[in-house]
Structure formats: structure tokens, C-alpha cells
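Other chains dropped; remaining ones untouched in position.
By letter and in written order, the chains are A, B and C; residue numbering begins at 1 in each of them.
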Amino acid sequence: MSVIAFIGLGQMGAPMAGNLLRRGHQLQVFDLNPQAVQSLVEQGATAAASPSQAARGAAFVITMLPNGDLVREVLFGDQGVCEGLSTTALTIDMSTIHPLQTDRLIHDMHQRGFSMMDVPVGRTSDHALAGTLLLLAGGTPEQVERATPVLMAMGNELVAAGGPGMGIRVKLINNYMSIALNALSAEAAALCEALGLSFDVALKVMNGTPAGKGHFTTTWPNKVLKGDLSPAFMIDLAHKDLGIALDVANQLHVPMPLGAASREVYSQARAAGRGRQDWTAILEQVRAAAGLTPQ
Amino acid sequence: MSVIAFIGLGQMGAPMAGNLLRRGHQLQVFDLNPQAVQSLVEQGATAAASPSQAARGAAFVITMLPNGDLVREVLFGDQGVCEGLSTTALTIDMSTIHPLQTDRLIHDMHQRGFSMMDVPVGRTSDHALAGTLLLLAGGTPEQVERATPVLMAMGNELVAAGGPGMGIRVKLINNYMSIALNALSAEAAALCEALGLSFDVALKVMNGTPAGKGHFTTTWPNKVLKGDLSPAFMIDLAHKDLGIALDVANQLHVPMPLGAASREVYSQARAAGRGRQDWTAILEQVRAAAGLTPQ
Amino acid sequence: MSVIAFIGLGQMGAPMAGNLLRRGHQLQVFDLNPQAVQSLVEQGATAAASPSQAARGAAFVITMLPNGDLVREVLFGDQGVCEGLSTTALTIDMSTIHPLQTDRLIHDMHQRGFSMMDVPVGRTSDHALAGTLLLLAGGTPEQVERATPVLMAMGNELVAAGGPGMGIRVKLINNYMSIALNALSAEAAALCEALGLSFDVALKVMNGTPAGKGHFTTTWPNKVLKGDLSPAFMIDLAHKDLGIALDVANQLHVPMPLGAASREVYSQARAAGRGRQDWTAILEQVRAAAGLTPQ
């Protein structure tokens, strides 16, 4: 069992710290909210007067804070973690912050001789309570190995996302995809309703196609991800079908900004000579627009 | 077994007609391409000199054509289907065309005393060959029942989508969702690559979340579809996370037009006072923007 | 003075026809609305029972109709213009329709041996009454010369836009630009209001810059249109400033979908290596995305 500094006892942090205590770890906690601290003390934690005091003697420092500026303040500010931290300790930022800020934090810690990794979590506060969070670990294999027993006290699934900074990156991608997809799904559902079509019927159909199952595991693996752009379904036809959908939506005045944006992406793919490629070639189109070199 | 007029022997139509023949139906085929006709004749079909001739004596007329103008021409043009059609026959348009055009075709057929339904198909020409198409049937229960034996010669799954016009509608929704989702997926994958993150890691994570599984069967059923907008994940936070993703993408110059469009949808949801509602409330936001009345 | 067939006596067509009469032309008019016809007859026109009858003996045929399908019907339908038209007459379509439809109409008329040009109009029905319309003439120099005396009875400014089809094209470009610009202007004004800034102050400033004066006559002529992409204001900085504006707008929840879309265009320009080029290079970026060859 380890001595762990835990900084940030909010809606997620408090139950995560509680689970560490229940597994027998020794916690030194810090939060600006005295009630949050008191609650953990009652569960067996020691209250620290500052981040530096919390860090003193700890083998692990865990930060779970609302944004990157706060993480920076807690680490490098007056009476911050660095003032009390041993160079043999491992700092784990579990906050969801800006990835490029994560990079700078890790870099700045490294410059001071400290080891740091990022392990943001997935799922909800219910899972935090139950100790069943998804742990997205960015760190060296050594860091991940060392942190795993501590982390698994808070979650039940750990993904080693790659080196330091990769945990927050995979969280970002996942959130991006799910949040934007939510808006796209709403456009489809609104159009469905405006067309007088049963949503249950639409779901029954979409559950069996990439519309519902996504492309990552259906259309992409055997086509674009293998470099095969021979058409199972052509960009030109996908573009045409999008045009019909947008025309219908506009006649029924269902605004579909994501759909409209996507048609222009397909249009650009056609301009780039991809009209007769498989629709999964849209990945290559977007990669090219981003200046990513051919794979 | 029935006498069936089959008009349109292209990449999809030809194998579909072939399967009807193999099941013992009697086919009267028409196409402008003599080779396509010849091939079906060799399989046992009778060649017709015109759509009207094909329709004469048929219990079913199936059209499988590239666009709605052609379907109209074939039905109502000179020597068109209507000139040879019995009022007891059932016309089935299996083409993928504009839904509002489908409505007009069905309406115009009805005015002339003819029965018509729409049954566009899902999947690919490989499935057309194998007789394993997905059949999206728009028609009255009587029409669907009557057509089923014929349709199931061409496919292995039939979805009764609702009344006439609903087959083409569900196809439209499905295509809209899958085609736009393809572009959104490409943005996520390009950002992943620009961030130096392993796509396999991203997939592993997304496969367990709405990012990969979609929202229709994960987050929506217990929240917005039930009318519960209490937040499991707030619109405000989703908006913030999108903002971070777009900021990162713009720093790495990965253009994300769909992501950018989606952020403005969340922004509008916040302006409408939905910031503290569950992120699935984005459906209600899009419905409101479309002027759809509260459910 | 000429014998002119005038077909389409709506809100625009009626006053245009009236002005032709006042200038001494002899009009043979057709419209489905008997009241519209009667009003012109009272002004001195002759009523025709069909487009073909209107066209008989006319030196000019003018069509002013709501959409291209109607123009096609009027020209080529049963008792259409073509049935009564002399091959020495000049047909002038003044409707606002789809340019590619205009092309087909002109092509089909030409195939039948008839001369046709397109002259859509600018400005409003007030200007139609006053005879001060803007005339956007697409035709050969001979067609334009021949039509000018007739056209100038209806307008006070004629722009020779190039060969047949170019009149409708320039109208399309002008409408596109002004309609989309209207929406963009609304975003700027809403952000202005949300920022608590006086709109009068904003106008005073914008009236002196490309924001109010446009780029066509200010920044473009000496830079991108001359092939000079050395930076007066860099793409990178323009992208940064857009990012600030969008960040502010999103904090104030002012949805700015056009602004969001434009940032991604600048982002793509940066990905294409244009970050240090002049901001007018965005034209070259958009041209490249459209597959237009370097000028």
C-alpha cells in the first residue's frame, strides 16, 4: 500500500479518493473546500494545509481538477506540489484538460526532475463511486506498471494509451467524436420526424448499418485502412445521396448544419478526383486537407 | 409464382431479376441496354419492347432505375407502364430516388387507379447477386403482405417501414446518417493522427463508448427519449470539450468543418437555456430549430 | 417598334410588359391568369390563347416565369412557343432559373434552329414599374445588339455578361454573394450586441475597412488578383483573430456557423502551407479546393 497525495475532491475526486482509502492506501488530501476535506478525513485520510504538504512523503500525487490552469497552480504555484515532492514520486494528473497544456505540464515537471503521467477517466460519477471508471493512461511502460495498482483501485478497465500525454489525447478524441456525433444524430432524428417516419423503424434499419454501428469497425477496416479505395459505394453516389437528403431537409425546413458541412467535404473530395473512389476514401480526403502525408 | 414486369436491368436490377427467375417467377423485362436484356432472356425471361408491353398481363411491376425522372418516364411516358397496366397489378419502385418524388409518383398512380409501393434496397450488388438484400418496404399492410413472397426472392430481410413512401424515407435517413458520419469519423481519425495518438488505441476506447456505438442505443433511450433531461453529462461541458478539441485541431491545422458546425449547435443550445440539461437534449434543440413541436 | 410575345405576367412580368407597350411595341401576351392578361389588354396588348399563338409573327419572345420547368413547358410543350416561332425571331428568357437548365434550354432551342438568349433582371418590382431594372444580358454580341432597344424599354442599365447563359450566371453569383453576406453580417451584428458595443460605432469603423467595403475592390486587386501573396496581413494572423472572435462568441453563446466554417477554411489554408501568405491568398486556397487549376 502507498502514501498518496490526492488534490481535488470534487464530484469525481471525492469518490475516487474514497476508493483508494478503502483499498488500504494512506491518503494526504487537499482541497479548498473544507467540507470535502472533512468528509475524506472521516474516511481515514489526513488533511494537508497545502499541496506541498500533501505531497511531502507521498509516493504518488494525484490531481483531479477542473482545468489546466488550476493543475499548473497546484503543481508550480506558491506552496505547490513541487515544493514538497520527492523526485522518486510519480505525479498522475487525472483531470480532463487541454492536451497541449498537459504536454507543457509534463515537460515542466520533467525539467524539475519529476516524473509525471496523465490518466484522465471515462464514464460518470456513479462509476467513480463504484470504482468502475475507465482509466486512460498516458505514460511510459514503467510509469503505467507502477501506477496500475493504485489506478485499479478507482477503475475496472485500464487502457495504456501510449507515452505521456496520450491519455488525455485519447480522451479528447473520444469526447470529440461522441459529442459531435450526438449533434449529427439529432439532425437525422429530426429529419426522420419531419418526414413522418417512425423513429423505431429508422433505428431498426440503422442498427444494422454503419449509420448505427459506425464506420470504424464496419466499412473502414477492409477498405481505406487497408489502402483499398476500389468502390463498394462511390464518393459520387454518397455525395448525390447527401444532396437529396439536404434538399428534402431544406424543403421541410429542418436545419442540418453538420450535414451541410459534410456535403462540402464530399464535394471537395470530388474536386480532388476522388469521385469514383470508395466512400471510405473520405478519410484520405480529410487527411490531405489537414496536410497529413500519405500513409 | 407470378408474372412480373421488371424494368431496369443495371448493376442491381439484373441480379435481382435473375433471382426472381430462379425462384420460378415469370419475367417480362425491359431495359434500353439490349445486352442486359439478352442476358436475362438467356436465364428465362421474356423481352418486352416497351414498359407498357412488359406490364401487360403482369401481377407485379418492379422498377429499378437510376433516378426519379426515369421512373416517371417509364410509368407515365409514351408506351409507359400505365398504358399496359392492369388495375389489379401492384407496382413496386425499388429505385433510390427523392422521397418527395416518390410521393408524387404514388399519388399520380393512385389517381389513375393503380396501386404502387416503394421498396428500395440496402446493401450492395454482391448481396443483390446472393439474394440477401435488405428490403425497405413502404406500403399498406396489404401491399406489403402481397409483395413479400416476391420481395423475399431478392432479399433476406424485410423491414415494413410504414405506409407508401416510408421505404424510401427510411433509406434516406439511413444514408444521410451513414454518409455524414463517415466524414465526421474522418475528422476524428485525422485529429488522432495529428496528435500522434495510436488509432488502435482510439478505437479500443471508442468501441466502448457512444463515440463508437452511437447514441441511439446508448445515451438517448434513458434520457431524452424518455423526456428526462437531468444531466448525466451537461451541454455546457460538452460545449467546453468541443471547444478544446477544436482549439487543438486548429493549432495542429486539422480542418474539422463538422466539428465546427456542431459546436455552434451546442452554442445555440446554451443560448436557448439548455446549458445545464443533459447532452442528449441536443435532440430537443435541433427539433426546436426545425420548428418541430414539443413531443 | 417590334412585335413581341410576352409570356408570364406576374409581379415582375406585368409591369415589364406595360413598359414595352408604353414604348410603342406591339405585344401578344399569354398567362394562365386571365386577370393579368386582361390588365395588359386594357393597356393595348393582344391576348393569345397559347404560347404558340403568342409567338406567331413575333420578332421577340420574352419569357418571365417562376422556374425553369415552366420555361421548358412554355417553349417545348404542347402548343408551346416552338410551334408558332419563326426561326428569325429571338427568344429572351428573363426568368431567374437554374443556370444549367438555361444551358439546356438554349441548347435545345438551338437544335431546333431557334435563337435564344438569357436576360435575367436585377432590382425589385418597383424598378420594374419604373422601367429602371438592371438587365443582365447573356448572348452573342449580335443578340445583345438586337435585343438592346427592346430591353432598354424595361431597364436603365444593361450589362453584357458574355455569351448565352452568362446573364443567369452573373445573377447567380450576385445573389449568392449578397444572400450569404446577409447572414454573415447578422452574425457580426449579433456578436456586436452581445459584446455591449454600439452598432453605430461598429458601422463607423467597418465603413472604412474591407469589413464594410468588401474585398473585391480593396484588398484583392493589388494582392491576390495580381499574383502577389506577400503578406500585408498574414493568413496565420487572420486565423488567430477568427479564433478569438469565435471564442468570445462561444463564451457569450452567439452561434456563428459562418464564422466557424470560415475558420476551418483558414485552417486548411495553413495546412496547405499558406500560413505566411497574405490573407487574400484564401482565394487561391478555395480555388485549389475546387480543383481549379492555378491561374
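The rule is short, and it goes like this: contacts are C-beta pairs under 8 Å (C-beta built on N, C-alpha and C of every residue); 3 or more make two chains touch, one makes a residue touch a chain.
In this text the structure is predicted, and so the values were computed from the model without any measurement.
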Number of copies constituting the complete assembly, 3 shown: 4
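Assume only the chains that are shown with their structure count from here on.
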Touch-based graph of the chains, sorted into line, ring, star, complete or other: complete
Same or different contact residues where subunit B meets its copy subunit A, judged by the half mark: same
C-alpha-based rotation, subunit B on subunit C, 0 to 180 degrees, nearest 5: 180
Euclidean distance of C-alpha centroids - subunit A vs subunit C, Å: 48
Computed distance of Cα centres, subunit C from subunit B, in Å: 35
Subunit A and subunit B: spacing of chain centres that average the CA atoms, whole Å: 32
For subunit A, residues that touch 2 or more chains besides their own: 257, 261, 289-291
Contacting residues of subunit B [partner subunit A, same complex]: 96, 98-100, 122, 124, 134, 136, 157, 159-162, 166, 169-198, 201-217, 219-220, 232-233, 238, 241-242, 244-245, 247-248, 251-255, 257-262, 264-266, 279-280, 282-283, 285-287, 289-292
Residue ranges of subunit C in contact with subunit B within the complex: 239, 243, 247, 249-250, 253-257, 260-261, 263-265, 267-268, 270-271, 275
For the subunit C and subunit A complex, residues of the former touching the latter: 257, 261, 268, 271-273, 289-291
